[in-house]
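Take a look at the structure below.
This view holds just a subset of the chains, kept in their places.
Labels A, B, C and D are assigned to the chains in the order they are written; within every chain, residues are numbered from 1.
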């Protein structure tokens, strides 16, 4: 589904991502963690080309990400993304947010698009909020809308960039529940998160990044109980301590 | 617990106390208060006398003005000219219809709960110019034609400001997008355009538009003087508009752009569906303020010989039949402008406040 | 299974799908359009001018102007060239703009602060001032200050006379012109000495504060020195200064310094008008400093005056500067309304009479616009430099 | 395209005039223009279209007028403009004749107690921008070794207002206007016109260079009107005069010959101009003559046959 080969990225002179290699199969659920500034967000944003990489290959669903605008468009259609700060469109209702891309990008008739959007809203358990504006919802609800909006494009892959870290503790659970359900349905998922509980529950693999490199990757039980690298151990201590 | 029903200790709000706190707290404030009060007392009285008590309101000819106070008679006698310019008497209903439509579209904007006021506003912005395009000059639908050289007074002032602002909006949007473009040449062109237009005084622009434009155009291509003044005003205004809109674009968080990208919307859809609707809404107060300053600046068309409201007044205050009516004339114009500008600016302040709170929720 | 599909993909995109190529293409088109449009414009203009027998070129700048100008900061009389009229107009524009900027800034800051005054009456008067002045077209205000006030001033023979040295009438305000005599060097010396002393005291006071924490009343002492030393040296040198007093000669006053009513009216109108905008900018600048800042400052025990000076104003300035810049630009541009009341600024003299006598509209207008563009860019530049200096450092 | 073709295609003549100068061009409250300069335009329109109202007026300040003509914004300029060599030669313009002979004079505030221009040393003087007046004034004072302070206004309204407000001791302008300007003062008796005339001001219509046909049309319409007065043809008797045997009148009114065709106009262009607008004398009397508020005697503007210098080449 996703293949990253020898990928490098620089911001000016700053080497953010160093020689990343990763293969994600269909239906796999990957959790990426690591200290702040380690390049997790940058990595995940490269996968749908919100950032450009400068060396190496990224192949998503058989399409290589190059400068070709058609390829970028195709890949973005196959990849849904959920941001830390939701990034819902505040001037559109929840339903309109969800229908925007189906109608304008996939050219679905509005009726159909709305029907399918309602389905996804039900799946994230907020069908009753469909005609409200994002500003009228709580953070957890907003994030669930953001998930529904991404799902409405019927993507093959979902990317999550710290979807719960801007939420109050009470709301984190709502969103995690939705994500767990989603994982259960066999969606290919890449998720940057610090919610180790979530990682333990659903991840097929946990990837630990530091300093722009993938330091370690392993199935969760191995990762948490028996980390190989010193850096991983230190990180886990910190994160599980507080 | 027992005292949860206790009332706040009454702070005596007697006038004396209020004055001590707000007017005479400390020697500095006391001096200030007394100084300002003295100025007020000495100036308000004579002004009131001139404006109302000694003023002449009724009569039918200049001799009715005694000269001690203002001669408002002059205004009421010439009001028709000040409002319609040379527009033929029997056709003035057409202008009146436009005034009425203008009021119908925009007065409800001040009333919070007015049903459908959004639609009226949209009609005011997009529909009104179309209606006006057919109604004011006439020449179609069996309406008698009225040359633009006959337009004048308040009506001309409003036409100039209104068309100036509406026409500069789309150009301003394009310029603002251009200025934020990633393509250096496009950005450069827009920056140069905006900065040049913003740097030159409006009267030089009007001068160019009114007498020099035909020199730049191929022979035979010609517009009316009014149209040319409008082109000048619009281009000049669009540079300012671009800057206002750019402010809005900058205020949209990057996440909105990224979310639109992630949804696979292309550049124009991203801008048209996601960014611009938010940015424009955000800068409505800015646009209204630009409108106010344009509205005031339209008086400069006087210098190129168009008879706007100030022009009509100036051309009549030297009428030998009336003695010394210049001040009355200028006060009248000032009052007209003040009412419009103050009203609109209040509206924009309200809006600003509302948008402000709207963002927090 | 994916490998095959990958390999069938072309290595690089077709040029028209490559955003870089696309962007180059669009830019090429844009620049071509601009050049094409510019060319058409120039070509039309040239051929129109040629076919209409209008002379071109800048040779006219050397020709004799032949008309008088009432006010000139650079030497001028009617026998000089059109080029010289340009400098006369430009310096007059710069003069009124500079005077306007200074007055509007001072007035604007005072009114802006008055607007926030705890004195109810003062705050309300400031509000009334702002709301009245900024909602009336500037042109109208210029007319008012010129025609309405002018007609209420006395004629030269009935001038308002202040101590036989200062006269006010409908020809202007006449001030005595100081003419330095022999020995005035001593006074200059005194002034320089005073300045040096104040600078010295400032440095010393700062050092002392660094060392001991004592705060010296630099401002009060400085003012005293600046006033007293020159006066003493003036007296010591035997009053080496004569005043060229204005006096009625013929129809008008001669001698002294004259501020003509056109300049005064334009200056007053520009300053009052711009000040009303600056006042609002200042007010919102001060309000933009969050309450937390004042609270923190108070919690540190700083009294109100110091809070304002050390915490609030430095932060307000960075909010104030950018809109203040555009007000300055507006003021300079608005000074071109001089033409409506006969103040000989650049637009009135050069784009007015000179253009009209020579008929070379394109050249004259081009020069005029270039001048305004330059002034604007210079002001923006200086304000940007200042702004960068006061900007908050962010991560 | 030639100017004539452009004008015909537009269906009206675009004529530049002052924004308000009694007797020369002045709009009333309904935007109807009157004045001798206005009538000059109307005569041209009548000659071309047979309709004296097929003309639109562009009010111009003195500063704008030449640029407006050069740029093609107007077809002809009839705005009490003085004929000078420079204007003919380097502005790309041509003067098509003279419709009023004028000279520059002074209007003074009686209070300053002056009765001759030579006593004006040091005076403050209000002028209108962009006029020959501005130049003449400098020349005059320089020649006399006197000084003055010029206050330069954009429009005649502002010039009068400045004078009325006491900004200047003297207002200078063409003599024909001084009377009109004085009448705009709230107390006309407080000002008087000095006897001096310091310049020659031949005022007339102006066209662009390079279109000789158009130049001829304007020149000859004006000449026809002057000739008509000389021949006694008026708007009232024009129809009767059509039957005249006088070959001069026949050529003038187009009943004989193809004078119009030579100019590219209908042959009856002279008839139309005189019939619809009147001859020169009528134009003068109607707008500036003794019976008007301006009350100006014909003076040198009388026909050459009557001791003036108004003289037109023959229509032949």
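Assume a contact is a pair of C-beta atoms (placed from the backbone, for glycine too) under 8 Å apart; a residue touches a chain by one contact, two chains touch by 3 or more.
Everything numeric in this text was worked out from a predicted model, so none of it was measured.
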- Item | Composition of the entire complex, counting every copy that the file contains | A x2, B x1, C x1, D x1
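Convention: only the chains that are shown with their structure count from here on.
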- Query: For which chain is the distance between its Cα centroid and the global protein Cα centroid smallest?
  - Reply: B
- If you average the CA atoms of chain B and of chain D, how many Å lie between those two points? 40
- Query: Using mean CA coordinates as chain centres, what's the chain A-chain D distance in Å?
  - Reply: 82
- Query: Roughly how far is chain A from chain C, going centre to centre by Cα mean, in whole Å?
  - Reply: 54
- Item | Shared-contact residues (touching 2 or more other chains) in chain B | 207, 211-212, 214-215, 219, 303, 314, 326
- Where does chain C touch two or more other chains at once, residue-wise? 48-49, 51, 147, 339-340, 361
- Task: Go through the chains and record each pair that touches.
- Result: A-B, A-C, B-C, B-D, C-D
- Query: Which positions of chain D touch chain C when the two form their complex?
  - Reply: 62-63, 65-67, 70-72, 86-87, 90-93, 111-112, 120-124, 126, 129-130, 134-135, 137-139, 141-142, 148-154, 158, 161-162, 164-167, 169, 208-210
- Message: Considering only the defined contacts, which chain A positions touch chain B in the complex?
- Response: 45, 48, 50, 73, 76-77, 79-81, 83, 85, 87-91, 100-101, 104-105, 135-136, 149-150, 153
- Note on the structure: The residues of chain D that touch chain B in their complex are 1, 6, 19-20, 27, 29-31, 56-61, 64, 67-68, 70-73, 154, 157, 160-161, 183-186, 188
